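One protein chain is absent from this view; the other protein chains keep their places.
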Amino acid sequence: MSVKRFEGGSRVPGWYEPVDPAKDAALVPSPQEVQVPAELRGEIERHMALYPDSRSAALPALAAAQRVHGWCSPEAIDQVACVMALTPAYLDAVATFYDMLDTEPVGRHSVYVCTNISCSLRGAGELYEAMRDGAGDDPEFNVRAFECLGACDIAPMASVDGVYVGPLAPEDVPRLLEDVRAGRPVLADKQLSTRIVADPNANSRAYPSHPIEGGES
Amino acid sequence: MSDILLFKDIDEPGLATLEVYAKRGGYESLRKALEMTPEEVLAQLESSGLRGRGGAGFAMGKKVSFLPKGSIDKYLVCNADESEPGTFKDRELMQKSPHMLIEGIVIASYAAGASRSFIYIRGEYVRQADMLDAALAEATQAGYIGEDILKSGHSLSLVVHRGAGAYICGEETGLLDSLEGKRGNPRLKPPFPANQGLYQGPTLINNVETLATVPAIIAMGGEQYAKLGTDTSKGTKLVSVSGHVQRPGNYEIELGTPSREIIYGLAGGPPEGRQVKCWFPGGSSAPVLTAGDLDLPYDFDSMAKAGSMLGSGAIIVVDDSTPILDVALKVAKFYRHESCGKCTPCREGTNWTVKMLERIDNGTATPMDIEIMASVQEHIIGNCLCVLGDAMAMPIGSMIAKFRDEFETHIEQARARNDLAPAEPEPALAGGVSAHA
Partner (left out) sequence: MPRPEPKTITFTIDGREVQAPENAMLVDAAKLGDVEIPVFCYEPKLGNPVGACRMCLVEIEGIPKLQTGCSTPVKDGMVVNTESERVKTAQQSVVEFLLINHPLDCPVCDKGGECPLQDITFGWGPGKTRFVEEKRHFVKPLELSPEIAIDRERCILCYRCVRFSQEISEDYQLVLLERGAHSYVSTFDGHPYVAPFSGNIVELCPVGALTSREYRFRARPWDIEDAGSVCTLCPAQCNVTLTVRDERILRVLARDHSEVDDGWLCDRGRFAYPRLGGEGRVTEPLLRDGGELRPVSWERALEEAATRLKRAGAATGAIVGGGATNEEGLLLSRIMREGLDSPHIDSRVAGTLPLELHRALAEPNLQASVSDLEFAHAVLVLDCNPIEDAAILDLRLRKGVRRHGMKLVPATAADLLDERSAQELAAKLRATGPADDAGAEVVVLWGERLTAGPDGARAAQALLDLASTLNLADTKGAGLLEIPARANGRGLREAGVLPNAGPGLSALAEDGLDAIGIARALGEGELSCAYLLGADRAGEEWERALERATTVISHATFLTDALREHADVVFPAGAYAEKEGTIVHPDGRIQRLRQAAAHPGECRAEWQVLAELARRIGLDVEIQSGAMASQQLFDAVPRYAGLTLEEIGGRGVKPHEREVAVAS
C-alpha cells in the first residue's frame, strides 16, 4: 500500500521548506504579540505548577492546546510558547516527536487502529482498510494506523477518541462511525472497560486465516 | 491458584475505588511499612528477590539501594509507558486496581527516601490515566499521599503525567527526558538515573507491575514471597498472551510455569488445525522461539538460556498460517517508526532493514540480501545508544537464523512472480526524485 508522500519522496513535509527571510527570528513570544485564551492559559499554568521545573509541562500543555485548536498549529504552539516562556521551535521539536500531537490539520475525531503485530495477526490490516474506506473523506475523522495500543487481548482493536473498542471486525465499522457521528458512546458492548480479565470466553472470536497484510503505520 | 497476588480481586466490581480496595486489605501494607524503618522495608524488598517487571529484569531492591542516602531531593518515577508490542498487563492493573499501584509507590518512595513521585503513563491510555487521577484524589483525601503520611513523617507528592505517543519513552532515560518536557531521546549512561536522573537528581524508576507487587511483598514478607517462582525468578508474573491463541488475555502465573501451560493451557493455543510456528516470549523485542521451546519453564533464566528474554512478559504467538517475512516486516517497521533518531546504527539500521525486507517481499532481492541483512543486524546489536536498535536487530536476527529457508523460498517465489531469473539484481540507481523509500 502507498504512503502519503511529499515532493521528492519525502514522508515529512518539512524537509522541503526553506525559511522565509522576511520573517523575524522566532524568539519567545511576548504577551503583547500573542493572545492566549484565558482557559488555555489557566490550564497550562496549572500543569506548570505541578513540576519542580515548569518545562515538564510541555506535553500536557501541547495536548491542551491541541484540544483547543484541533492540532498543534503554529498559532497553538505560539500560545504555549508564550505561557511557558519557551521558544516555539523548542515546542515544535517536542510536538513533532510524539505521535499523538498533530502538527498538520486533522479531523476532530481520532480513530487509531492498532496495526502492530498482535492485532495484525488477527486481521488489523483488513480492519484498518475498512475503517479508512468507511470514514472516506469525512473531514471529521482522523483515521490512523497506530502502533501497539496495549490492548492485544481485544485484537484487532481501535482507540476512538481515546476509548478502546474490540475485538472488531470490518462489519463493526459502520456502527462505530455512526456512534461517533451521533455522539453516542462508541460500540458500548465492545468497550474494553466492560471486559473481565479472567473471563475465559471474553475473546472467543475466531481470527481470520490470512497472513498479515496492509496496515502501514 | 493460591499464589495469585496481583489479580487476586481483579474482577471485583469497584476495586478501583478506595472503598472496595480498602475492604480487600488495601493500604494495610502501607501502614505496616510505615511502622518499619526505611531500611527494614528495603530489606524486605531485597529478600523478596523481586526483579523488575518492565523488561530488563533488574533486582528491584538493589535498584532502590543504589540511590544515595541523605536528605537530597530524590524522585520516584513509575514507568507506565507500556508500549512494548504485545504487552497490556500494566493497563489492566491501572484501570482495575490503581490503588495497588499507588500503595506500592508510597511504600517504595519510603524505602528510597523519595519525596516526589510521578507516574509517566502513555498518552494512549486515556481511561487508565483518568482512573489513576481519580484514585490519586481519593488517596490524597485519605492521607496516603501528601505531607506526613499517616503521621510517619514521610511525605510524598504524586503527579500522573501523560505521554503523547512514543515507544522510546518506555526506555528509562528517554522517559526522564520526556518527563522533563523534552523530546524523548535516551541519554548516555552513565550517569545512571539512580545518581543523576530526573532534574539531575537521584531517581528510582520502576515499572507498574513491579511497584504494584510491593504491597503484596510487605504483606506476606519478602522471604515468603521469595518462595514463589524459581531460584532466580521469584514470585508471580503477569503474562500478556496475544496473537494466534484462542483466549488472548492477561494471566498471572508463578514464574517457572512451563510455557506450554501458559500458551496452550491458559490461552488455549492456536485454533484447531494450526501449529505454533514461533513465539515471542517477551514482547516483540525478544528473539523468537519455536515450537521446540514450548516446554521451557517460563522464567528469566530459562528464556535467556534459550537465547531470548522474558522481557515484559508478553507472549505473542504466531501460527503456521503466517509467513515469517510478514512478521519480520511488521516488527522492523515498528522499530523504524519508533527509533528516536539520535544514534546512527538504530536510525539508519532500522530504516535499511525495512528496505531490504520490502525488497525480499517485492521480488527484487537475492539470497545475498539475507546475508547483508543478517550482518546489518549484527552491526546494530551492542553498538547503539540505547536498546531500541537491539530490540529490532535481535528478533530479526533470530528470525533469519531460525527461518532462513523460508526467507530464501520467499525470495525465489517473489522473483518468480516478477519473472526475474534467480540472478543478481541490478543495483538501484541513486538519484531521481521518485524515490520510494
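Here the chain labels run A and B in written order, and each chain numbers its own residues starting at 1.
Everything that follows uses one rule, which is that a contact is a pair of C-beta atoms (placed from the backbone, for glycine too) under 8 Å apart; a residue touches a chain by one contact, two chains touch by 3 or more.
Model, not experiment: these values are computed from the prediction.
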Counting contacts across the entire complex, name the shown chains the missing chain touches. A, B
The listed residue (B:Arg51, B:Arg127, B:His244 or B:Arg336) that touches the chain absent from the view is B:Arg336
Extract the touching residues of subunit A with respect to the undisplayed chain. 7-12, 14-21, 23-27, 74, 77, 86-90, 92-93, 96-97
Hey, which subunit B residues sit against the chain that's not shown? 166, 183, 188, 336-345, 347-352, 355-356, 359, 372, 376, 379, 382-385, 425, 427-433, 435-437
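Just so it is clear, only the chains that are shown with their structure count from here on.
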In their shared complex, subunit B is touched by residues of subunit A numbered 5, 7-9, 11, 50-53, 55-60, 62-63, 93-94, 97-101, 112, 116-118, 120-122, 146-153, 155, 159, 162-164, 192-193, 196-204, 206-207, 209-213, 216-217
Within their complex, state which residues of subunit B touch subunit A. 7, 10-11, 73, 82-88, 90-92, 95-96, 116, 122-127, 159, 161-167, 178-184, 199, 240, 242-244, 246-250, 271, 284, 314, 316, 318, 321-323, 326-327, 329-331, 333-334, 337-338, 340, 433-437
